[in-house]
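Every protein chain but one is kept in place in this view of the complex.
Presenting chain A:
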Amino acid sequence: MNAATATSAADFGGLDKLVEAAKKEGQLHVIALPPDWANYGEIIEKFQAKYGIKIESETPDAASADEINAVKTRKGQDRAPDVLDLGQSFAISGAKEGLFAPYKVQAFDKIPEGQKEPTGLWVNDYGGYVSIGCDAKKIKTCPTSFADLLKPEYKGQVAMNGNPTESGSAFAGVYAAAIANGGSFDDIQPGIDFFKKLKDAGNYNPVETTPATIENGETKISIDWDYNNAAYAPQLTAKGIDWKVNVPSDGKYFQMYAQAVNKDAPHPAAARLWQEYLYSAEGQNLYLKGFARPVLLPAMTADGTVDQALAANLPAVEGEPAFPTTEQVDAAKAKLAAGWDTAISG
């Protein structure tokens, strides 16, 4: 049995055999998994404890582009990443370039259509909504919509988690703002215009949000994924900050990240076991504990394996999420790359 070409646990002769093969490898090399992002810190710990496989976690703060680079430049090396957690468009382009191995986890069929590549080259793992975090002790009324953000009372307060031409969450923020302002998946321009308006009103704060800038009071309002904002809240409560999270009523944008196995993974069995773990009820509930919405949440709600208490902690959202197509996202990105600077600079 060659682990590198196995497309399911059955190819190993069942999950137990996969565990055995993975234990023999004894190691897993991951990249770009920040411990405070979607609860990856705990997921890594639990996986190591459960299987006795050592996880080497490299450059946790790397971006999707860095992950793809690492796969390409370290082909055949023992230091290459085994598994990848990628922004959707990087998963699609990486699959096109033939960088990933097809693998179907046991729960593959329960994953909704559109959230997976049919042969399992990539599978969405978790996601979240664009949300507005707000320091409720310093801000009298927390904004609950994009329209609110333009109010004069938020002068110099509205920040994002980075620059939208780099940060996926900031890009999503612009997309959500577009939807809130008469745009659509096909038209991100109203979002860019919205941030220009925000800048002209003096409300836009260019500082990149981190828990430190929130604590210091520099970014009292922050547009970010709801799982980031929600995960900051308990940390900040300990420091006397009441961090409130609202999914904006006028611009809902939901996006998922994707999981892929490196085709040339130095630890192919461990890589596949990691996938099985992430898409097991245990792994999915751990994402949920990090306030990220796991891809199997609907299925797990139906079959009762979801941790109800954790699900209840998620910021409330009404309605079903809709997803843009790859073409729509690519067009929006090109538009943003060309138009963002001119709108926001000066």
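List of remarks:
The rule is short, and it goes like this: a contact is a pair of C-beta atoms (placed from the backbone, for glycine too) under 8 Å apart; a residue touches a chain by one contact, two chains touch by 3 or more; residues count from 1.
We adopt the following convention: contacts and distances are computed from a predicted model.
Set against the options "Cytochrome c oxidase subunit 1", "Coenzyme A transferase", "Alpha-ketoacid dehydrogenase subunit beta" or "Binding-protein-dependent transport systems inner membrane component", the UniProt name belonging to the omitted chain is "Binding-protein-dependent transport systems inner membrane component". Of the listed positions A:153, A:186 or A:341, the one in contact with the omitted chain in the full complex is A:341. Residue in contact with the omitted chain (choice from A:16, A:153, A:166 or A:327): A:166. Annotation: of A:20, A:187 or A:208, A:208 touches the absent chain (contact as defined above).
Listed here are the chain A residues that touch the chain not shown: 63-66, 87, 89-90, 93, 155-157, 160, 162-168, 171, 199, 202, 204-208, 212-213, 216-218, 220, 330, 333, 336-342, 344-346.
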